[in-house]
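Here the complex is missing one protein chain, while the rest keep their positions.
And then chain A:
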Amino acid sequence: MKGFRCGLVLVGLLVPVAASAAVASKASAASAIAAAQAEMKLAASMQDQWIATVAAMKDARLALKQGDFAAAETAAVHAKALASLSVEQAKAQRALWVNEAVH
């Protein structure tokens, strides 16, 4: 759980840096959205999609539509990071849920 929290903080700090490090294009934004979509699909299949992930993806798509590729890429990277966290959570819960069960 401590590692999970540290990861969350780290991702929060690194996402804006990583996104602004490269110049965004329509192709790179679309690629980031596709990568986020794939991770979100995995999260959904594990019954653990976060509302914030969906909101970030919505922002990414809207920005892409408006031609703001940098914003689209940033939001997509954010969505992917959130989706990855929820996947990590779901994977961990496959073993951990038993600890909460009442017997």
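By definition in this document, contacts are C-beta pairs under 8 Å (C-beta built on N, C-alpha and C of every residue); 3 or more make two chains touch, one makes a residue touch a chain; residues count from 1.
Following the convention adopted for this analysis, contacts and distances are computed from a predicted model.
Not shown: a single chain whose UniProt protein name, out of "SoxAX cytochrome complex subunit A", "Zinc-finger", "Acyl-CoA dehydrogenase" or "Xylose transport system permease protein XylH", is "SoxAX cytochrome complex subunit A". Although one chain is not shown, part of chain A still touches it, namely residues 44, 47-54, 82, 86, 89-90, 93-103.
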